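Let me begin by handing over the structure; questions about it come next.
Omission of a single protein chain aside, the complex is shown with its protein chains in their original locations.
Let's look at chain A:
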């Protein structure tokens, strides 16, 4: 590839620009790959071509199927060459090309030959390549060699086989599990990394067998572990065993081992052990002390990674055991000026958590100096820490609020400003004394705020909180200034806020009218419309004043369906009060949920609350009583179809409501009158009572349609429902976004939906099953035995019954030890009608894989016990 150096007219010299791959082209390299087919192979040249191919792949170029196949086939020819260097490159590129199953066959024999070669490097690499590209059928052929390789005296070969085993365990667990004797032997290997890999594989093979893992840990903690990595692994296993052993009294098993690891010579082991100790559940301060001591030493290490590791762990500890960390405060304070800003930020937030009331002021002073030279993302972390500090020490709100308002005035991006505003809003909400000063800070902020979103949100918030203060008039000036100085969006928001003051504070009404009348001449029609509407509803234009209730609905209600021109006279009650998008809350990442302004003042509601509010806002469902349970959404469409629909089953005592969440994914369509036609012919106990369509479903805007069924009281009626989406579809012109006048009626078949017994059961755990069981008493105990027939395994049978009943497994009894012949599983839940239910399941499996089950139910209501048995016997 003779490439002339391209001379560039920039200030960098050509030397720096030089690259052997300059001007490389895929087509040309693929041409070059023909040398692989030469009868006389030139290993060096072949290696170079492979390097070029790898370079292309590494830079993100991709080969078409045909290209990849062609390259692969010619690469297979290179197995003829005896050149070691070339062979290495051949191994590498085969892994990168990830050949398909029929192609793999071509290289299998070559690789198997290499697997049995005398050259260790061949053996090790051939194993890694073959295991990477192989499938289950081939694996049985090579299994014998792999087992040998695991105990090979060459550590590289053994490690290659073990690591491959770890990967294969994901796809072919039953085969890899047969290797456990060899792996066990490899755990005793004298080679450090072989031991590490063997330990990793052995634990994964046995992860469902708690006893075996516990035995493994017991023997290894007494023996010698050679590599620090293996020691770290052992610490993790030990923590897991401790977590699962659940002994609440007496000395914690293996604590001594963890503690001894704090004196290990490798830093990674010391840190792993310290972290493991801090994460023990219910850790005592006596247990914590030695771990905190070594972490404290790390805080003043010269290595940034150690400082970071220590401060990150202490930061977590500070959330649960702030007192234990206070000893490190002096070291922590010196980290505020650490060059690594991640360390500095973690140090500050830790100090904010561990600090006491008296140290707040000093700390704030230090942070003020620090804020100017860190990035926005770190500032957000600090702001959040200060918010929680303020909630912890409400008396200190003055200095913390001042700090927030100071940083609010400084330069910063949107996310940062939003975090500050959110924090102020939360403080106003939770600390009554902070309200007045907080609102004034926000008022000052909007005087010079470049973010329309924040301005409108603050104006909205002012409209709700401002009128309730002692002197609402002082906010008016700030709000009215917006009408003069800002863009139309902010002006419109300001008009609404003024109207809210007018509606809530009678004394201000006349002055508000004057201001609103001025807004009637605004250049923007939305601003004018709002001003006119509010003047009208508040009675400012001398006409009949509407009822107070209507005013409040207009100003404070959740009306977000756009109005359309109509000949009929307008009636506010006819406007649907749908809370859009709220049920979608659970789909968003929890961290992204608006915590301050966006969320309702009571804090973000849980999903159930959200559903309950949604349903109770719909008049048709208001007499259904209290919502018992809402299922998680069940998808009724495949991913990426024209319309995405999922359904949530809401269970009431005598009703079931299906909430269909629909999204129209076609930009060129507007759907109207969207409803779901439900055929309940396979659900005899259910009778449809009402349904509620979505009027309009524009592109990519979630909408909900509901269908409600009545069912006999207290009976766990089950059945299957088939669903069809029916709607009127209108073409939308993508350039203008306007829909055509005429629509066509259409239907779209959805998947079936089932109501099962588990829908009537809420998963509610108990902390101590035995106590709960004893105190429930035998009065309403129902015991019976069932044959479950041949099952795949005991574990499969147990999880099938758990899913059938929809109850919460207690005390980890859902996990079945591998190879065990019997198992006891404890379940707890609350049944329809708020009846507590406890279930004890005893399983046994026979040689022919027949599973038998004894089911004992205790509940507060005899009928519920029978219902549980009925669920099991009917399925």
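Methods note: contacts are C-beta pairs under 8 Å (C-beta built on N, C-alpha and C of every residue); 3 or more make two chains touch, one makes a residue touch a chain; residues count from 1.
Criterion: contacts and distances are computed from a predicted model.
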By UniProt, of "Phosphatidate cytidylyltransferase", "Histidine-containing phosphotransfer protein", "Coatomer subunit zeta" or "Ribosome biogenesis protein BRX1 homolog", the chain left out is "Coatomer subunit zeta"
Identified contact with the non-displayed chain, of A:113, A:303, A:409 or A:518: A:303
Out of A:35, A:156 or A:835, which residue would touch the omitted chain in the full complex? A:156
Chain not shown, touching residues in chain A: 1-3, 15-16, 18-21, 44, 47-48, 50-52, 54-55, 58-60, 62, 84-85, 88-89, 92, 95, 119-121, 128, 132, 156, 159-160, 163-164, 166-167, 193, 196-197, 200, 203-204, 207, 228-229, 232-233, 236-237, 240, 267-268, 271-272, 275, 302-306, 308-309, 312, 339-340, 342
